[in-house]
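Here it is: the structure, laid out below.
Apart from one protein chain that is not included, each protein chain of the complex appears where it belongs.
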């Protein structure tokens, strides 16, 4: 699809408006649920004690003191991954359910969406992410402070190369799953592909978080990183969360288009 | 559907009776499983010790002493969300599987159910919730006391604005997913929508609980809050758990009807 | 189907043999995975320390010393529920995937299987459960001792009425989900019902365990309780795990047949 396609198509402007609204509201809902789970989780009794708070109010703790243990890691990964599942489930028929500039850019580079549509989506995603994060801070300022707003940052043990490499590889895997999920040729011969598409997409986001939350909080989504950085005013190493996901996602998208999209079908699952 | 539709339609009374019974039994089962997981979880060894009990009998602990850690938070969120999944899965063909006055009211305001049907559903949901909660107290009086019957209440660190705002936003997201799941126009063009509908609905309830259990125990369902309040005799801030979910759900339902229902289709997932 | 149906039908004997073998092998696999998760989990570092073992070998701990915390509760519930999901997924086309005498009896009482088939299934389920539990003991005798073989028993805080009531109610909910899942009339009008059937059945088993593991280890399946009781030689209150599930399951099955099976259809999920 070319640049003009969107604006010339009958109903194109209305379709684009509906899609942009869906991207805005669903990215805001994504940030509210996912980063809200991080901040409210700081008030659970075990986490609050580990952070040095004498109660669960967290008024006395240092910024960023919220404890990351193996348990709330699982809760956090589930909140990010499964909110992508339900929001892609619902938003797919409005906008395709990108909710992520790295996905939108990979889709644009492979001619799946026009430049105008890509630009509208990314602006709506970034605005939605800021709104979602601001609502979390308004609802729970102490938890927000203790968790630094769930903003992405490199943990002390990780260096720039680690963060960049992990974001790049994980987003490449993520985009591979997304491109397979929307591959109509393959989906037409494989009963599981269209039906489970939003679940597979949500679960791969869950898996990225299981791996990368202890490293850099896990981005794989520049809008998510941007929204929390704006609201928490935390910009250290912020470029990593744009360059890693966009480069990894674009590379996987272009590789899929060049190789996988034309590859012959093999049959059903595990045949 | 108008008010008269239900009573004039052939078989309408019998259909309404079957639907009301389904709402009653399934809401009772929902409370039994979900709040029963909260109360029986107070007897696990780690939770009991944290509560100050010398054994797992909990006979000596203060009312409300049951510990909320990041681990049982996950168990609780799963119990609420996944019981909604299986009960909506089974009840959908009897009553639509509302199990929640906030859903029924949003459905009524958008003419998806009649006033008579809405009233019958809500009465059956409230009665079912009381029965489910009473069975939990009968089975495990000490766990019930330690957990205050899993009744909703604002945690000490949260104020009225936080509780009301979070209930309103989460129920709005919940109702958006439900309305998308039952949107026949979109479902006809999207293989994943009708098949995964009860799973998406259950998972969004799970996500609401991940966010809001540390804040106010998470309602998003006035029947669930009413049932436990009646049995545990805990009415502090109870109005929040009616106003928040009903206003948030109604707003999302009316917005969906006005904007989203008429929006053009975009295609398959993430296309 | 009457008593003679199975033996007179063409290929009936061969079909019954295949079905019995499937029930035998899959019930053995169920016990191996589910109770094996309980016993091997006693060797994790946190659990072993809580049990008083100085290392993870558990050679020095008392029988039954294995710690039940809120974390391994979740692992255990997942092992029971999700192994039912995958085994029903695979066994459904061989035998229907009962793997549980309470299901088979409810199916027999509502004329879904013949008396001969019900008897063959139950014998195969009981034999399979013994084999699965014996393999767990052979692989991990110390973990088996520490966990008392994952046999069902009333925890100290629970009395007979609690155990019996909880088993009865949970199995009734379980059988309601199973009967809805195999209700062909409803399934024909509801895209989600046939596709998600084994997942809904597995998840309701998971939920029963979340509620009842802290109470009595959770049975809802006399074969599972019988297999571990035989191998662990633990028979205290064993009758509860037959009477509760069978009475609860039979009541739910007969009620479904009398009321729900004939109830009018309402439409898709949550309509």
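Note that the chains take the letters A, B and C in the order they are written out, and that residue 1 is the start of every chain.
Criterion: contacts are C-beta pairs under 8 Å (C-beta built on N, C-alpha and C of every residue); 3 or more make two chains touch, one makes a residue touch a chain.
Not measured: the values here are computed from a predicted model.
Trainee: So which shown chains sit in contact with the chain we cannot see?
Mentor: Visible chains that the missing one touches: A, C.
Trainee: Which residue, A:109, A:123 or A:203, contacts the hidden chain when the whole complex is considered?
Mentor: In the complete complex, the chain left out is touched by residue A:203.
Trainee: Can you work out which residue in C:97, C:149 or C:245 touches the chain that's missing from view?
Mentor: Residue touching the chain left out of view: C:97.
Trainee: Identify the residues of subunit A touching the omitted chain, counting contacts across the whole complex.
Mentor: Against the left-out chain, subunit A lists 50, 67-71, 73-74, 77, 155-158, 162, 165-166, 169-170, 173, 176-177, 180-181, 183, 186, 189-193, 195-196, 199-200, 203-204, 206-208, 210-215, 259-260, 263-271.
Trainee: So that we can see where the missing chain sits, which residues of subunit C does it touch?
Mentor: Subunit C touches the missing chain through residues 11, 14-15, 18-19, 21-22, 25, 29, 32-33, 36-37, 40-41, 43-47, 55-58, 69, 71-72, 74-75, 78-79, 82-83, 85-86, 88-90, 92-98, 103, 112, 135, 138-140, 142, 178, 181-182, 184, 187, 194-199, 201.
Methods note: only the chains that are shown with their structure count from here on.
Trainee: For this assembly, give the contact graph shape among line, ring, star, complete and other.
Mentor: Shape = line; chains linked end to end, path left open.
Trainee: Report the inter-chain centroid distance for subunit A and subunit C in whole angstrom, where each centroid is the mean of the CA atoms.
Mentor: Those two chain centres are 38 Å apart.
Trainee: What are the residue numbers in subunit C that touch two or more other chains?
Mentor: Counting only residues that touch two or more other chains, subunit C contributes 71, 195.
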